[in-house]
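Every protein chain but one is kept in place in this view of the complex.
Take a look at chain A:
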Amino acid sequence: MKLLTHNMLTSKCMKAVTVGYPLAINASDVRVSEVDFNPDFIAKIIPKVDWAVLWNAAESIGQLEGLPKEIVENYENDQDFLKKAHHVLLEVDVINGELICPETGRKFPINNGIPNLLLNEDEV
């Protein structure tokens, strides 16, 4: 699971949860793989990303690699910043571990890079 996906995921589908964001990551296996750099897409997706959540998630799995804590001004033209954002958003992959709902503490296992978000019948 990429951190871009994690940045969008919530657990609000559960019955008792109102916001369910952000999910905490408890990673046991993290892999970094190379993905083609597409500056247009990164510049387009940054306004949608919750930057503080991304930064905390990257820090919690030790993949910060110099990512600034705030979005820099005029980031569309800052190649260096876009490359760092690209690395954290798309190249870092959580292979095994779990996601934890901030409200109920429900754990969603991540196996082989696929988060299992299936809910039991009493949770819907």
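FYI, contacts are C-beta pairs under 8 Å (C-beta built on N, C-alpha and C of every residue); 3 or more make two chains touch, one makes a residue touch a chain; residues count from 1.
The criterion applied here is as follows: contacts and distances are computed from a predicted model.
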Completion exercise
Among "Aladin seven-bladed propeller domain-containing protein", "18S rRNA (guanine-N(7))-methyltransferase", "BBSome-interacting protein 1" or "Defective in cullin neddylation protein", the omitted chain is listed in UniProt as "18S rRNA (guanine-N(7))-methyltransferase"
Problem - Per the touch definition above, residue among A:18, A:77 or A:112 touching the missing chain - result: A:112
Practice task
Pick out which of A:5, A:28 or A:60 touches the chain that's been left out of the picture.
Solution key: A:5
Fill in the blank from the handout: Those residues of chain A that touch the unshown chain are 1-2, 4-5, 7-13, 20-21, 35, 38, 40-41, 44-45, 48, 50, 112-119, 121, 124
